[in-house]
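Single-structure report; data block below.
Apart from one protein chain that is not included, each protein chain of the complex appears where it belongs.
Up next, chain A:
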Amino acid sequence: MERKEKILEVKDLVVKFRLRGEILTAIRKASLDVYKGESLAIVGESGSGKSVFTKSFMGLLDKNGFIDGGKIKYMEKDLSTYKKEKDWIKIRGKEIAMVFQEPMTSLNPLKTVGKQIKETIELHRDIRGKSSKEEAIKILEDVGISKASMRYDSYPHEFSGGMRQRVVIAIAIACNPKILICDEPTTALDVTIQAQILNLLKRLKKKYNLTTIYITHDLGVVANVADRVAVMYAGDIVEIGKAEEVFYNPKHPYTWALLSSLPQLGKKGEALYSIEGTPPNLFEEIKGDAFAPRNPRALNIDFVKKPPYFSISPTHKAKTWLLDPKAPLVEPPEGIKNLNKYFGGKRDE
């Protein structure tokens, strides 16, 4: 991949939460560069901090959450210093927009879908009344709602889950954001609708020149949409690279484990692979490699010292001591060596 312009640069971000008098560290010095026009997927199990990570780009952390270090650089501005609502509302929706995972509940049941889109347009653009209504109808058409001018006056409950997700997407793109964050956009939908929504997102990305960040634990979605993949574990990005690199040449033991648990790799009659143990307790300080306690191939140093990034290629890096020149040779598990068999076809789309 040729070096592109960075649109978002997250450096050593630390996000903490106050919970019942204790401090929970959700994001532990995570860094991430997002390039203009790319499609990046952040994968990881539940509780790995992928949602919190992206929410912090929009100042949408819950009240008890706060940024405790690091930088979020967006267009020469450091978003991590934003405290006031006045500053954030210039970013939210206009620069960075978000599609949530629950289309059934993400729309206000008492307002027509048209109004909810129009409302967004009027927040950031200087049009009102009839022209913003026309704009809203145009966007509705854009997200594939037929008879948009009629549907403008429908209420969310008159729409199916897939159509509601289209409306949520319409709200997100209504003000031409530069970055679109899709937080598990297809989790709540059934499989046929999932594909439609993903195709829609891909089409809109091209049309509006969006940079998209997908948050998902569905590796099928990743294979379908992502140029690059970031693997998140316990609040840090442990491996990042082009989708092919992460899928076909994974380096971090956690990525191995994650890929091994793909249902497609299961053999008939055998239990599916699952990762032993539970994610670390985020209330405590984590020493060394956070994944070490669950990693059957962990080295001694994994328990003592946090690994830095080791580059595998200019675009691919991972945080594991296995990549240290002095490390013993540890082979990835057998099952995930021929993953192109499963994803090879899809990637060419």
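Quick note on the criterion: a contact is a pair of C-beta atoms (placed from the backbone, for glycine too) under 8 Å apart; a residue touches a chain by one contact, two chains touch by 3 or more; residues count from 1.
The rule is short, and it goes like this: contacts and distances are computed from a predicted model.
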Listed names "Fe-S cluster assembly protein SufD", "ABC-type quaternary amine transporter", "DNA modification/repair radical SAM protein" or "Dipeptide transport system permease protein DppB", matching UniProt entry of the absent chain: "Dipeptide transport system permease protein DppB"
Hidden-chain contact residue, picked from the options A:I27, A:I72, A:I91 or A:M163: A:I91
Candidates A:E9, A:E45 or A:E119 - the one touching the absent chain: A:E119
Touch list for chain A against the chain that is not drawn: 58, 60, 85, 88-94, 97-98, 100, 102, 104-110, 119-120, 123-124, 155, 157-158, 168, 171, 175
